[in-house]
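Below is one structure; the comments refer to it alone.
The complex appears here without one of its protein chains, the remainder shown in place.
== chain A ==
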Amino acid sequence: MALPLPPGLTPPEIAFLCEMELVTVIPRQRLEGLDLLGGRTPPLHPPQRANLPLWLALLLKRQRRANILPPPWLSPPALAAILELESTAHAAAPPRLPLAPPGILPISPPFLPSSTADAPRDALPYHWLELGEILLEAASDDFEDPDAVRRLMRDLREVRMANMRKGVEVFDAQGGLSMTGFGGMEVAEGRAFIGGVIDGLRKIGAARERSGDGDQDDQDNGFPSTADDYDDEMDM
């Protein structure tokens, strides 16, 4: 009954989150608004565009009841511009969408409208990798040039992974490594490694601190620390 997974979201769970992102569809059939558990969906009147969560858009697409409009940042020129920026700005955080201002419950991805047709074109949203892959697989006929998009996505991913690896050099156990700018899937990929290294470093640091304190005490007592002391510590 208990969940057998270790802490931290797994890639399928990230994809599940990503499917809550809003995307713009062009319906081919009428559909009234439905009272869903997550709120009422807008009524669909072809050819008026509507914003729907990705899972619903995919369902409609699969039944050929709608076409999905790829978000502006997922077009070859926009991707090429972002790629250019990422490859020149070394290890700098890529441009990201600002979060919605504070409210009672601030909105955050996947509920920000960052992948609809009127989203900004010069910034990647948090779920860019997952969303791009899902759309390319399920709705490649809605892209003008799916192969170019695919190629640019792959380049972008490699450049960003390289940037992330550069960040590894500034690892330490105490503080906090800034991951601002990395997407959900990239965080999930780096989680085991980065989390493991930081926890490991912290434990080494703690052990060193403790043995350092031990030395201090020994000196205070006037007894130099000997190899026996270490043996005792090991026994405990």
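Everything that follows uses one rule, which is that contacts are C-beta pairs under 8 Å (C-beta built on N, C-alpha and C of every residue); 3 or more make two chains touch, one makes a residue touch a chain; residues count from 1.
By definition in this document, contacts and distances are computed from a predicted model.
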Q. Which choice in "DNA replication complex GINS protein SLD5", "Glucose-induced degradation protein 4", "Dynactin subunit 6" or "E2 ubiquitin-conjugating enzyme" gives the name that UniProt lists for the one chain left out?
A. "DNA replication complex GINS protein SLD5"
Q.
Applying the definition given at the start, please give the residues of chain A touching the unseen chain.
A. 1-5, 7-9, 13, 16-17, 19-20, 31-32, 34, 36-40, 55-56, 59, 63, 96-108, 110-111, 174-182, 184, 187, 191, 194-195, 198-199, 202, 236
